[in-house]
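What follows is one structure encoded as structure tokens, with my remarks underneath.
As you look at this complex, bear in mind that one protein chain is not there, while each of the others sits in place.
== subunit A ==
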Amino acid sequence: MNKTFGLITCLLAGSVLAFEGAALLALYDPAEEAPGGEVGTIDDHGKNAFSLPYPGLSDRQKTDFVVGNSFFKKAWVEAPSSTTARDGLGPHFVAQSCGACHALDGRGAPPDFSRGLQTDLRNPAEQPMSLLIRLSIPGQPNPQPDPVYGGQLNNRAIPGVKPEGKVHIRYEPVRGQFADGTPYELLKPTYSITQLAYGPLHKDIMLSPRIAPQMIGLGLLEAIPEADILANATRQRAEGKGIAGQPNYVFDDFAKQEMLGRFGWKANVASIAHQTAGAFHGDIGITSRINPREDCMPAQKDCRRAPSGGTVRQPEIDDKTLNQVILYSQTLAVPSRRAPDSAAVLRGKQIFSDANCVSCHTPSYQTGEFKAIPQLAGQTIFPYTDLLLHDMGEGLADGRPDGRANGRQWKTPPLWGLGLIKTVNGHTRLLHDGRARNMLEAVLWHDGEAKASKDYVLKLNAADRENLLTFLNSL
């Protein structure tokens, strides 16, 4: 048995020819080398792999990009201060800059517990920085914010104002094994909030943890025609494999209408503009034209009394700067693939397809018209997502509805750039709360609609598990 595997592996490494039915290789498509299309792909595979602009930007856009970048990564400070361009932090906040969570425009991770942190429930040692906790109580038609704490926990505050509370995470091992007997262990997190500053949370409180994802290719995702996303749902139904993607529809602050949700872990945001203004307000406490008032709840008197860096007429971030950060967030390039034509990658690609991962992680699209950045139109891109909601099973469920998403559904995240998270951010924590310590764990958490795909992976031999990972790492 082992000998056979050895033989296949040798063949895979040495040749791209299929081996007599046992190790079919997917076809190589040269277009995949540039997942962001000609306009949106760069060749940097180092620490800056997620930080470069689309090469197809105009010079004016490049200037907006660098200014936007500056406001994305530099820290905001409390008002009043001499650094007038960036004052207005808080009063409550999660981070001081966008870059604090999206470090190097990449992905966040929960605190590293390997050093024994988070053992004392009353005094959690290290607070998560890039993992925020949405708070809500049941309501119609949508969940409502907690009446005292609002819609998200702010575990930091400016001096003189109390942080709302501290996040506590406890992990329990969940063990299982592959069909060949190889054991694995997953970590199941439980979240609680301690050191509450303004009294107890509502008795029906729902907590939804969400980690900061990498920022690449977001404008290209916005440029995918809505009809193509909806067609994914139709196709999945027609395939009859138990996969039933659902679009989310959400109100967009900029378009002032309900739109198809594309961003966020529950597809609960329709545009990058809305996401950017929302994150400034919710995560850093920066007011804008869209969110002109500080995010202080009625019972939070210290928060309401604290000085603001702006007024309703002149918010803390002006429109011009906000637009520059929006453009920046839309135009971070997608890194080109690494060795996409190698035998191991093509074998992994074949497995990815055979396991039906491609149904939801839909490989490719042709972008449509995009008014904000016209040159994004007509690009062949490879994001590996259907941008739809799926029931992912009880293990991943947070039980918290969001727009039309129920408490078991999550949006299929794009997979482009996946293999470079380690290079850029130094970790491989995946899924909506970073519970998976690597790609294989992320696959094994899949359940619900994705159960058949996971079961397929559980039956793979060690060599093909490795090939699948090699493919994912090449994205």
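The rule we apply is simple: contacts are C-beta pairs under 8 Å (C-beta built on N, C-alpha and C of every residue); 3 or more make two chains touch, one makes a residue touch a chain; residues count from 1.
Definition applied: contacts and distances are computed from a predicted model.
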Among "Imelysin family protein", "YjjW family glycine radical enzyme activase", "Branched-chain amino acid ABC transporter permease" or "Flagellar basal body rod protein FlgB", the UniProt name of the subunit that does not appear here: "Imelysin family protein"
Given A:35, A:53, A:88 or A:434, the one touching the chain that is not displayed: A:53
Residue among A:406, A:423, A:438 or A:461 that touches the chain left out of view: A:423
In subunit A, positions touching the absent partner: 41-44, 46-48, 51-53, 55, 59, 62-63, 65-67, 69-70, 73-75, 77, 82-86, 95-97, 99-100, 103, 129, 423
